[in-house]
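Below is one structure; the comments refer to it alone.
What you see is the complex with one protein chain gone and the rest in place.
Labels for the chains are A, B and C, by order of writing; each one numbers its residues from 1.
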Amino acid sequence: MQSMNKPHEACGVFGIYRKDGRHGVIPEAYHALYALQHRGQESCGIAINTNGVITCHKDEGLVNDVFTRSVLEKLPEGRAAVAHCLYGPKSSQNRDHAQPMLVNHRKGALALCNNGVLTNAAKLREELEDQGAIFHTTSDAEIISYLVAQERLSCQCIEQAVANAMDRMRGSFSMVIMSSAKLVAARDPHGFHPLCMGEIDGDIVFASESCALDAIGATFVRDIQPGEVVVVSKEGVKTLHCQRKCDSSLCVFEFIYFARPDSIVEGSSVHTARVRAGSFLALEHPVQADVVIGVPDSGLDAAIGFARQSGIPYGIGFIKNKYIGRTFIQPTQKERANSVRIKLNAVRSTVEGKRVVLVDDSIVRGTTSAHIVSLLREAGATEVHMRLSSPPFTNMCYFGTDIGSVENLIAAKHSTEEICKIIGVDSLGFLNVNHLPYLADHSACGFCKGCFTGVYPEEIPGEKVNPICSRPLPTDETTEDNAQ
Amino acid sequence: MQSMNKPHEACGVFGIYRKDGRHGVIPEAYHALYALQHRGQESCGIAINTNGVITCHKDEGLVNDVFTRSVLEKLPEGRAAVAHCLYGPKSSQNRDHAQPMLVNHRKGALALCNNGVLTNAAKLREELEDQGAIFHTTSDAEIISYLVAQERLSCQCIEQAVANAMDRMRGSFSMVIMSSAKLVAARDPHGFHPLCMGEIDGDIVFASESCALDAIGATFVRDIQPGEVVVVSKEGVKTLHCQRKCDSSLCVFEFIYFARPDSIVEGSSVHTARVRAGSFLALEHPVQADVVIGVPDSGLDAAIGFARQSGIPYGIGFIKNKYIGRTFIQPTQKERANSVRIKLNAVRSTVEGKRVVLVDDSIVRGTTSAHIVSLLREAGATEVHMRLSSPPFTNMCYFGTDIGSVENLIAAKHSTEEICKIIGVDSLGFLNVNHLPYLADHSACGFCKGCFTGVYPEEIPGEKVNPICSRPLPTDETTEDNAQ
Amino acid sequence: MQSMNKPHEACGVFGIYRKDGRHGVIPEAYHALYALQHRGQESCGIAINTNGVITCHKDEGLVNDVFTRSVLEKLPEGRAAVAHCLYGPKSSQNRDHAQPMLVNHRKGALALCNNGVLTNAAKLREELEDQGAIFHTTSDAEIISYLVAQERLSCQCIEQAVANAMDRMRGSFSMVIMSSAKLVAARDPHGFHPLCMGEIDGDIVFASESCALDAIGATFVRDIQPGEVVVVSKEGVKTLHCQRKCDSSLCVFEFIYFARPDSIVEGSSVHTARVRAGSFLALEHPVQADVVIGVPDSGLDAAIGFARQSGIPYGIGFIKNKYIGRTFIQPTQKERANSVRIKLNAVRSTVEGKRVVLVDDSIVRGTTSAHIVSLLREAGATEVHMRLSSPPFTNMCYFGTDIGSVENLIAAKHSTEEICKIIGVDSLGFLNVNHLPYLADHSACGFCKGCFTGVYPEEIPGEKVNPICSRPLPTDETTEDNAQ
Partner (left out) sequence: MQSMNKPHEACGVFGIYRKDGRHGVIPEAYHALYALQHRGQESCGIAINTNGVITCHKDEGLVNDVFTRSVLEKLPEGRAAVAHCLYGPKSSQNRDHAQPMLVNHRKGALALCNNGVLTNAAKLREELEDQGAIFHTTSDAEIISYLVAQERLSCQCIEQAVANAMDRMRGSFSMVIMSSAKLVAARDPHGFHPLCMGEIDGDIVFASESCALDAIGATFVRDIQPGEVVVVSKEGVKTLHCQRKCDSSLCVFEFIYFARPDSIVEGSSVHTARVRAGSFLALEHPVQADVVIGVPDSGLDAAIGFARQSGIPYGIGFIKNKYIGRTFIQPTQKERANSVRIKLNAVRSTVEGKRVVLVDDSIVRGTTSAHIVSLLREAGATEVHMRLSSPPFTNMCYFGTDIGSVENLIAAKHSTEEICKIIGVDSLGFLNVNHLPYLADHSACGFCKGCFTGVYPEEIPGEKVNPICSRPLPTDETTEDNAQ
């Protein structure tokens, strides 16, 4: 339930390069954006390369709103395209911040799409402004465009310019960049966010998640490696790396919440990772109960894992209203209804007279959880035992997860017992932070767990945090106390 | 997956009457429409009674599109309201057919919302035109408005006019009607479609389904009885009945597909009915398999029933893209993708290398099922066994279920074995029509199963069908042949 | 300056009947509506007859807003069409009241467009409701549709039904009515509002004003006579008359303000009539001055007449802002600007240091005139002498001119001297009511001058007014007092 006080993250990216123009690229970009829409709903856009000339259409709103039939009909055909959907705080600047960012520089045009957060953005911007740069937005994408344009002045090719620019950047970035002749995909040296490569009709596509490949009928090839730059051109596919080397630190919340369950990230099924989280929860926090239900949609996978491990039957506890859209008017305080009631309704026959295990992915401020629990009580649940498939949020994220200020995090201010009372449950169990690395059983990558531990994979410029640059041992970063 | 060649039905209705104007009626009507949106997405509207003056806003589109903030802000406050969402074939007339139908007659104004289909509409219309009537629409609601207005000329009150009009009507109708002083709810003497009464803050509300009561925090009171007219006014609640008596014949497809799982219809939980359908399927059509999955959203409940009964684990087999809206542009034939792929994606980790039981509610033309099965095959399912929680569609419905022409019904032309080959499954099992009455275990009502049996509860004017007017014995209406 | 407190009138109508479908009718209807837009800006619509099936598109807004490219592309082609633009008070009912009114009755469909006001609407409505009629709108067009449908039950043809219906109607009406096989035009027996017939490519068209014929390249044939019904069908053109006979009483304000200057009404040029009004004014109210200017656009023609007759040079005194549209936000009181200033600007070089004759068509409340005069003073005019090409408004109109309530009419409450002070002019002269019949020099028709004289051509049901049924002598209806 993304709209209900859940952590948010920034953006989905997509790129396609056709050796010839026969098959079209716009339907693929359009359908891929639908498949990536869960990563960002504020704005979206597609840039198309038509014989070297790049055109871009972007605006605030969902794919559904921005790419109407008449817009699609007016887009030129092309041989390559990049596309983007953006998460960002709702503001009047949504339209300005929409990507792809399309700019012209000394060596031509480039259209850039990024997922991530530069931690040294302020410093880079200052350097550029000292050289006379002007900025139209506050978007990292514009800073990166400048860096690439600058590096390109002394480079033979766009891909080397991208690699050089990457060495000046800190933080997270998974990017696709289209020039008049090439398509480039690049991922920060920590590999904070996913980015994968696929193939369709012998042509190359890139996407934030493999579910976008499935949507267009493409085949998954591999993940882009941390620090890698992959370039596609008429000459084929080539790979290079930026100079800077770091240990891999995939954002663990991609598995817990961000990515779609049907995606494969770093070799692991997101669905399976969540089912495993549910199994761990059943082992860590067992309970006597009659039914296990998940909060739709993000708690359903873990609920299945809990049910299987515990032997308690899985049930459908809520129906989610799928018609609530962007313009839904919330009930006001004085209307005494709560908006959770309209978005979710408890299935009375599932929970009435039952001891219920309620599985969700995480808890941020606690308000929504309290409402959900009260729906179950009203529907006749005799006990409610909440289980969360993530450890408690206690720290800021600097790499793309927007969890608001630390003051709002219920787990940063209250003990588990206090939270139980606040949200009205009979018991509460968080996933132990030590189990996080075991969710993705086939993944060789490391993880960033900074929001749970306060220990980050790299220094945050201007912030007094405790960076570590090698993959931390679990015992270093957490204690039993802050895990629950 | 309502948009994928599923049977459709007509309309959700809602009414509210406040003894005083303090609490507002517009937020309640607006939120109830969201809860009833699954019953009709073509158009919607709300009529408000402000000190006896009725204002109406209606248009084609979803609640989300029609009731924008600026529209809601311009609506006057009122003490009573009726609301409607309509299903109908997409056409340029959607806006004309939107309800409530607001008309003025000799004794005042009335706003009418209806769910159902008059089988004697043509005859009634001819009679009225012979008396000089003019029609602005082809909607049954306009015919009913005329009948009520005519009857009202010789009646003391609106509720008696409604009861008299009902005796001239044949077919299905669940209506709410608002006059300047009263709110009336009425249901056809067969009780084809649901209509219930609730209470909020001591005031009365009516709704097609109880999930709309939950959404606004109202308490369920009871179903409106077949043939009953309930009227609310300053004097309180009163009930009367039309003259015509029939056996009750609730559309069984309300339990199988139309109603929301969290609704209670005729005393039975819709969710439970579907779980029971799944259990029957497991008993009727057992199979050796590794996982049971449902087609989202309408196959999920029955899948749970199948899993529980069979002992085969329940899994999440598909992720449904929740961002596909009204303006989504389908892939064209030449783009070689299928739109099912974009709306649904198989969860590979659930089905890969597995023998899969795939549960859905029904099969109409078979095209969508074939696409869904191929998604599973591509994701590595070794066997696919399809189970459907309804008998095969073989006949027309005259009472509101739009299943297209009989020519398009795959089960009307093909044997079960042929269908298996057409949609590419290893086995196929339909629910036995004899088990239909047992889905709703607490319901005293009878059922209409005409679309499965060709035997209808009343004569269809102008159609050579085999009407029966008492509740048929199961053995009368079906044979083993057409049950599968 | 229609939006500035000018009297308003109801509606423009248009009809076209093609013997074959080769030439199209939609572009003609669309362009004719643009030419008639000055007669009504609240809503508009087109109904098209495609092989006997009538489709209608209508909505509130200007032609520009309602008939977008995508709407036009979706309209079916046809062999006949009727179109309408409506003036009416701004309200939430604009969309409901939009015409053509398309209804079905016993003998088929009819689409009706009307310009006028029935004075016995309430009585007719009551009669119809007593027979069980229901009304969707409060529009006269619906009452007329009922009457035609009723008469049609006992008539051989639509045109006779229209003629019979006309005998039951009182007040003003200029109508076009399309059935599945015919196109009918009809005008009330007084001929209050204009309606003319033209020819294009050998086919027949009808329009409220001849300027619509010019716009589509049609040739003017003749005016429809008062009380006449003209019908076009495959058999050609036929004419009949209603039973009721009255003296002709064209609304004189059509010449003064409503009609476009380039139209020919009852044989007279509207432009010439206004120039003649200006000449009369110069003769009646001579003044020593340096320049004659008109208020754009409706005062320009009379200003030329005044200038020619007086010998005082004609000048361009104001520039009108042509970009002020429907959504223009007026300055608020506290912004201290007046909206007249934004809509009009004085041309300083024309009026600075000059004695100015300011010609306008009429004065209603006086507020706008006061603003316009102050613009001239600010621009340096030393004297302002206002001349109005109509007599003072002192009475209600019952036939279509909406001048608000009599209380708001400045001339009903104040003497000419008082008005001079209120609006800040040095002198003020109204056209003498005795000269009205001489404006249209070639017209044989009589005139309704009720709004100036309080003497009306027919009785107004429910109103105590002084009707006369023969054309009044000038000396009967006015005195020097109320002429100024």
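Points to keep in mind about this one:
Just so it is clear, a contact is a pair of C-beta atoms (placed from the backbone, for glycine too) under 8 Å apart; a residue touches a chain by one contact, two chains touch by 3 or more.
Only a predicted model underlies this, so the values are computations on that prediction, with no experimental measurement involved.
Every shown chain that the unseen chain touches in the whole complex is listed here: A, C. Of the listed positions C:R125, C:H193 or C:H271, the one in contact with the omitted chain in the full complex is C:H271. Contact with the chain that does not appear here is found for just one residue of C:T350, C:S369, C:T401 or C:S443, C:T350. Screening C:Y30, C:Y146, C:F173 or C:F206 against the full complex identifies C:Y30 as the residue touching the chain left out. Check C:Q288, C:N321 or C:S415 against the missing chain and you find that the one touching it is C:N321. By the touch definition given at the top, chain A reaches the unshown chain through residues 55, 57, 74, 92, 102-106, 126, 129-136, 138, 142, 145-146, 149-150, 153.
Listed here are the chain C residues that touch the chain not shown: 24, 27, 30-31, 34-35, 37-38, 41, 62-65, 67-69, 72, 211, 214-217, 260-262, 264, 269, 271-272, 297, 300-301, 304, 308, 313-316, 318-319, 321-329, 331-332, 335-337, 341-342, 345-350.
FYI, only the chains that are shown with their structure count from here on.
If you draw each protein chain as a dot and join the dots that touch, you get a simple line with two loose ends. Look at the CA centroids: the one farthest from the centroid of chain C belongs to A.
Although chain B and chain C share one sequence, what matters here is the overlap of their interface residues, and that overlap exceeds half of the numbers used.
Chain geometry summary: the mean Cα position of chain A and that of chain B are 37 Å apart.
Computed centre separation for the pair chain B/chain C is 50 angstrom, with centres defined by C-alpha atoms.
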